[in-house]
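Sharing a structure with you now.
Selected chains from the complex are presented in situ; the others are not included.
Each chain carries a letter (A and B) given by its place in the written order, and its residues are counted from 1.
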């Protein structure tokens, strides 16, 4: 789908996609921390697609269960109980990511 | 004002206040990282009062300009240009915090 958007030849959209890559790259703040920030922002803005995206990145960065659930708890507290159904899906997806690891071994 | 809320003797509210303190305490994720998360969440939810609160904490945690502006850039990118006026106020407040430091020396 990104190809279809990029093939539209709209400069603004291309640059936004480009910025997104740059903003989450390693810098003064580590990728690991940035992905926790991205995860929490996606949770308070309540959007499953972005939550899954950042959970995948957090998994690649080797975040532990304890770390993930502390981020989950901040996001649920700040964003309110309206976040809970997203928290359920996030927990399910996080567990599936860990399961895939175990199966790959 | 917190006193007035707490004097209302409403248990739910008292516990929420208590949870807020616990969620941002040191744990598997460091206070420093948690405050960056809190700052970014407040920016995408566009609320100056909470932005200031977390900027104060980030300042106490010794965050550098480079770190703060990387958090600002993620929040503005994720949250959109609607965040920009809040970014302006956040920058102004961050600079005032640094100035107070210099004056205290």
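Basically, contacts are C-beta pairs under 8 Å (C-beta built on N, C-alpha and C of every residue); 3 or more make two chains touch, one makes a residue touch a chain.
Keep in mind that this is a model prediction, so the values were computed, not measured.
Because every chain is the same sequence, the assembly can be counted simply: 2 are drawn, and the full complex in the file has 6 copies.
The definition used in the following text is that only the chains that are shown with their structure count from here on.
One inter-chain figure worth recording: chain A and chain B are separated by 21 Å, centre to centre, where each centre is the mean of the chain's CA atoms.
Looking at the complex, you find that chain A touches chain B at residues 16, 19-20, 23-24, 27-29, 33-34, 36-38, 40-42, 44-45, 64, 66-67, 70-71, 73-75, 77-79.
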